[in-house]
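The complex appears here minus one protein chain, its other protein chains still in place.
Chain nomenclature is as follows: A, B and C, assigned in order of appearance, with residue numbering initiated at 1 for each chain independently.
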Amino acid sequence: MSEPTPNAVKLLYFAWVREKIGRTEEICDLPQGIATIGELIAWLKTRGPGYEDAFQRPAVIRAAIDQVHVKPATAISGAREIAFFPPVTGG
Amino acid sequence: MSEPTPNAVKLLYFAWVREKIGRTEEICDLPQGIATIGELIAWLKTRGPGYEDAFQRPAVIRAAIDQVHVKPATAISGAREIAFFPPVTGG
Amino acid sequence: MAVRVQAQDFDVTAEISALTRGHLGIGAVVTFTGLVRGESQGETLTSMTLEHYPGMTEAELARVEAEALERWPLAASLIVHRIGTLNPGDNIVLVVTASPHRHAAIEAAAFLMDYLKSRAPFWKKETTASGAGTWVDARDGDAAALDRWKHPSKASE
Partner (left out) sequence: MAVRVQAQDFDVTAEISALTRGHLGIGAVVTFTGLVRGESQGETLTSMTLEHYPGMTEAELARVEAEALERWPLAASLIVHRIGTLNPGDNIVLVVTASPHRHAAIEAAAFLMDYLKSRAPFWKKETTASGAGTWVDARDGDAAALDRWKHPSKASE
């Protein structure tokens, strides 16, 4: 896998988000104008039926930037790795 | 050891109460007029220096009748076995 | 649903296995183990001896356990308390609670320890490096710990 370019970010998907999208991770070149997690979700949703299904209810989607939990309003600038997943159910 | 007579009761002592009195248990013929645990303690205290030492602070003496915790005011009539001991410190 | 008073040590894993085997409704197991500490009020402890009231001890532990079973939906529980002479680091007491969900198991274990400490007829005598044997005093904190179980609305928080 090649190193991400400065504008690129690694996206990871877990549990049913992963299953619906059909992939574990990908390197994405994000278009200009996407500043927050919420905006990134809205953009991902337009990328195909799997994405649309995975992100149809943003309220049940959780996100992490560089392995730290974040909110939908959190800015993504500088992120190397962004993960999307359902509410956690460990323990 | 012979069976207690109807007026007799088995007394047991534990921890420093046992050490001060110098015995583990005894069968006692109680004099008339001793109705409660508190009265029994007051009488026991008169039976010698060891007893006086053991029962000098009744507030730190705990008692059980037939293996159930009781209060100083509890009546002793019908008791087969009465135990005296310091506050418990297990666990 | 068992209480034992014994001189020998216990094995936590073995006790959990024996208690939970075949009970597939159990989702949470809590254990509390009490250990002999190496010092007492600044002095080095060399050993601790536990005296008890045979018969009443078992009866009182069973009453304490029955009370926990009335308050929480436990699938299984166990109290093991050692007697005799123990060394620093040795196990003294084990409480195990098992239930479908975790909060019942945790609260019941805390309750069992608080009640056991205030009601089960055991007495500890500590021997320190200086050779003196001292009966341990009951702690005020233990009575306070007990009080919180008398207010169900607070205890269940």
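Keep this in mind: a contact is a pair of C-beta atoms (placed from the backbone, for glycine too) under 8 Å apart; a residue touches a chain by one contact, two chains touch by 3 or more.
All figures in this text were calculated on a predicted structure; none of them were measured in a lab.
Taking every chain of the complex into account, the chain not shown here touches A, C. The chain not shown here is touched by just one of C:V3, C:V29, C:A120 or C:V136, and that residue is C:V29.
Considering C:L86, C:M113 or C:V136, the position touching the chain not shown turns out to be C:M113 (whole complex).
Mapped onto chain C, the footprint of the missing chain covers residues 11-14, 16, 20-21, 24-39, 88-89, 100, 102-103, 105-106, 109-110, 113, 145, 148, 154-155, 157.
Although one chain is hidden here, its contacts on chain A can still be listed: residues 12, 14-16, 64, 67-69, 83, 85-91.
In this section, only the chains that are shown with their structure count from here on.
Among the inter-chain contacts, the highest number of C-beta pairs connects B-C. Separating the centre of chain A from that of chain C, both taken as means of CA atoms, is a distance of 48 Å. The centroid of the Cα atoms in chain B and the matching centroid in chain C are 27 Å apart.
With centres set at the average Cα position, the gap from chain A to chain B is 74 Å. For chain C, the set of residues that touch two or more other chains is empty.
In chain A, no residue touches at least two other chains.
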